[in-house]
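All protein chains of the complex are present and in place, except for one that has been dropped.
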Amino acid sequence: MATFSGNRGLQMEQPLIFEQGSPDRTAVDLPDVPAVGDRLGGLKRQQPVGLPGLSEPEVVRHYTRLSQKNYCIDSGLYPLGSCTMKHNPRLNEKLARLPGIGDLHPLQPVSTAQGALMIIDACARWLMALTGMPAVAMSPGAGAHGEFVGMAAIRAAHEDRGDARRRVLVPESAHGTNPATAVACGYAVEPIPANRRGRVDIGRLRAALAPDVAAIMVTNPNTCGLFETDILDIAAAAHDVGAYFYCDGANFNAIVGRVRPGDLGVDAMHINLHKTFSTPHGGGGPGSGPVVLSAALAPYAPVPYVVNEGDGLSLVEYAAASDGKPCGRIKGFHGQFGMFVRALAYMMSMGSDGLKQAATDAVINANYVMARLKDVMTPSFDGPCMHEALFDDRFLKGSEITTLDFAKALIDEGYHPMTVYFPLIVPGAMLIEPTETESRQSLDRFIDVMRALAARAVAGDAERFRNAPRFTPRRRLDETSAARHPVLRWRTPAVDRAAE
Amino acid sequence: MLCFTREHEWISVTDDEEGTVGITDYAQKQLGDVVFVELPEVGSRLLQGAQAAVVESVKAASEVYAPASGEVIAVNTALAEDPARVNTDAMGAGWFFKIRLDDPGELAGLLSEGDYREHVEALH
Partner (left out) sequence: MRYLPLNDSDRRAMLAAIGVADADALFQDVPAGVLDRPIALPAHQDELSVERAFQRLAALNLAPSSVPCFLGGGLYRHHVPAAVDHLIQRGEFLTAYTPYQPELAQGTLHALFEFQTQVAMLTGMEIANASMYDGATATAEAAMMATRIAKRRRIVVSGGLHPHYGDVVATYARFHGLAVERLAGDWQGIEDAAAAVDGATACVIVQNPDVFGRIHDLTPLAETCHACGILLIAVVTEAVSLGLLRSPGEMGADIVAGEGQSLGNATSFGGPTVGLLAARETFVRQMPGRLAGATRDVDGRRGFVLTLSTREQHIRRDKATSNICTNSGLCALAFSIHVSLLGEAGMRRLAELNHARAVMAAQRLAEIPGVAVCNETFFNEFTVALPCPAAPVVEHMAAAGVLGGVPLSRLFPEDPLMTPLLLVAVTETATDEDIDRLVATLSAALQA
């Protein structure tokens, strides 16, 4: 039943900020502008921007109400497979904002920023030790950006030997960023199918490997939540034809502190600090994607990087100043420094013992979910999983309920859905990653809900699933009309009417 | 003459060797609601089997390949405003583009309506 206001209890309707306020109002008091002549060369803005004006309490209320329409890891289990929604410690946020850290300017003299360079250097050393790799490029802005750097370094290394290679092999189960990155680095992508155990089909991989293959891009543990059992043979096969082994490190959190990718023959691997090392996802970013490199690729790392010249740390900011052969610069300034602070604080808090325990607990939690759901849902593969439990939609067969319906019904039960329809190699995939953040009690409650939903689905209550979610601020949204007739910004009602 | 490809395109050819190309009803059902169609440029030349267009639903993008070689002589501009035509009338108002065939002999390698129906049934 509708209310007069549109509000329902604590669920508040909130207009767009442009539909509030008036242009003369402001939430920021500023001093009077001194009367000095302008030096704008006649290029002063003539038209208003069109922004609304609001007081501080109005703005605070606006964003507070918006925030209340979001699900988050602070409020509940967030089982998005492949995304790693683990707890974001608040100490990290505090430290990133300390005077002398948060307010540092990237172009202040390096003599006045030695502590900052030590933070970058320490973060780099932790990452190298945990991966067993001799070098790391710290500047990539996020995981996909790290992939770009790793593949750029690979291409630079081949080209340096006059070895023009054209193909990159990518398993079909890979994240979409892998093929997109290979193309961004000028390569043609060739998909490699998975075998029936959810691993790379090494026979097909070997058949596709040839001297024109620049690299293979393999995720390990893979996107099915499984460790690639043939990983050493895969690396050797790639190296045998002179190709490099790029490892997508999105799932490093399953093995951190226990397995060093350097021991698996990896030549390059990005690390999503916002996954494995607890920096917040922030509704879509910012991330940070340092990429560790083998000795063969290290000379091609991009600028900038930190060096120790005896009398303190300094930055190599330009290719000409480098004694290597950098693949270029890929981001302004020195990388996502604020994320290095948070990740380093997390690594120091956890220590090598804590990181190992976190990986172990993440794997225990996923296997516990798998063990307690496998009789009512359909696991895609046999055997223990790593940090993710993967199910497909066979258990829904005949129910007229899709994976999407099942996910939306979970929303009504107070949970964010698992990752759905990924990896692509599994029909109607449901990929559950509980992470080490969840207690046994929390998992038991989640499992009870999942079992109840599965039972209800099999019993044929399709209506309940198709109409879900019912209790959220908005119910299912019309994505088709959003894409057919994109409305990507607010316009004044007069402009909108004129457009119609 | 109406021919089909295994990749779910159709081509309808007139006596003066002009072909109209679209995707089949089966293909539009597999895609779901079509939200956008990227069409080739009029005057561009296509080779049989090469990518000619892209059709997008909310969650998927599929390439459309030229069933035969030739020069593009018209595109269905109405799809820009109303891509839903691909769903409602895939074999008619939802056509993509027209080409002037280089070699009508290429059509011999395509499927007849009956062969295509068998091909689709075999997919299930």
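Assorted remarks:
Going by the order they are written in, the chains are A and B; count residues from 1 in each one.
Keep this in mind: contacts are C-beta pairs under 8 Å (C-beta built on N, C-alpha and C of every residue); 3 or more make two chains touch, one makes a residue touch a chain.
All figures in this text were calculated on a predicted structure; none of them were measured in a lab.
From the set A:Ala137, A:Ile192 or A:Leu264, the residue in touch with the chain omitted from the display is A:Leu264, counting the whole complex. Remark: the omitted chain is touched by one listed residue; of A:Leu10, A:Ala320 or A:Ala459 this is A:Ala320.
On the side of chain B, the interface with the absent chain consists of residues 35-36, 38, 56-61, using the contact rule stated above.
Just so it is clear, only the chains that are shown with their structure count from here on.
The distance from the centre of chain A to the centre of chain B, with each centre set as the mean of the Cα atoms, comes to 37 Å.
Per the touch definition, chain A reaches chain B in the complex via residues 421, 479-480, 483-484. By the touch criterion given at the top, residues 33, 35-36, 56-59, 83-84 of chain B touch chain A in their complex.
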